[in-house]
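Shown below is the structure under consideration.
A single protein chain has been removed from this complex, and every other one stays in its place.
Here is subunit A:
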Amino acid sequence: MSRFKILLVTLLTSLVLLSNLAFAMTAEEIMNQVDEYHHLKSAKVESEMIITKGNRKLVKKMSSLIKGSKLGMTEFTNPRDRGSKFLKRGDDLWMFFPDAEDIVKISGHMLEQGMMGSDFSYKDMMESAKLTDLYDFKILGEKEYQGRSCYLIEGIKKEGKDASYYRRVDWVDKERYVPLKEELYAQSGRLLKIMETKKVDKIDGRWFATHQVIDNKLKRGTETEYRVNSIEFDADIPDNSFSLRNLRR
């Protein structure tokens, strides 16, 4: 009897250990998976941004073409901003305003300002490096969030790397590998922004956050919502769509 007991215990422990070995992912692997889902090889996206500032509410509709992390073209389609365009090529960002009929390059400190009055900075839009290249991640634990079990993962900026936030804490959905909540901190430890994912959809076999809310903790009464209305992955987009000539058109 006691022999059987010992066998059972050994079996059970080894099973637990084995399953841990087989299933436990490192923080880096998790974040790589997150990056994988988030990264768009090429896509056509119809989206909208709802900017709340006190009592004012602005809705900006956008239609974007994205190719890898380097190329992007966004055109605003809501009546007020119709025809305004952004072009991203590598580390450069240009803007075109139909009223001014002129192309403006956004650089330096301008990149820190909120894009079209939102809580996303131009710089946020520009960041394209893989998260795991910029941060050292570690699992802090597991937590329930929005009724789903999540990995609580902390990333600390790697020494010498160019990253906007010194520390980030992510609640990553264990099944879908989408961050459901993200806290972004300054080097001083101050909480700067909180991003929450309100809706995750499965599109073409991958989980994708289609409704997110960004709360800028340093500005009271402002909030930016981002909704993806439709997305087409792996769309066929020629490289010359991302030219300055196209920006003006």
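Definition applied: a contact is a pair of C-beta atoms (placed from the backbone, for glycine too) under 8 Å apart; a residue touches a chain by one contact, two chains touch by 3 or more; residues count from 1.
Just so we're on the same page, contacts and distances are computed from a predicted model.
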Listed names "Acyl carrier protein", "Biotin-independent malonate decarboxylase subunit gamma", "Putative ABC transport system permease protein" or "cytochrome-c oxidase", matching UniProt entry of the absent chain: "Putative ABC transport system permease protein"
Among A:K67, A:K85, A:K157 or A:K181, residue touching the chain not depicted: A:K157
From A:E29, A:E112, A:E142 or A:D234, residue that would touch the chain that is not displayed: A:E112
Chain not shown, touching residues in subunit A: 108-109, 112-113, 157, 160-166, 186-188, 190, 192, 218-221
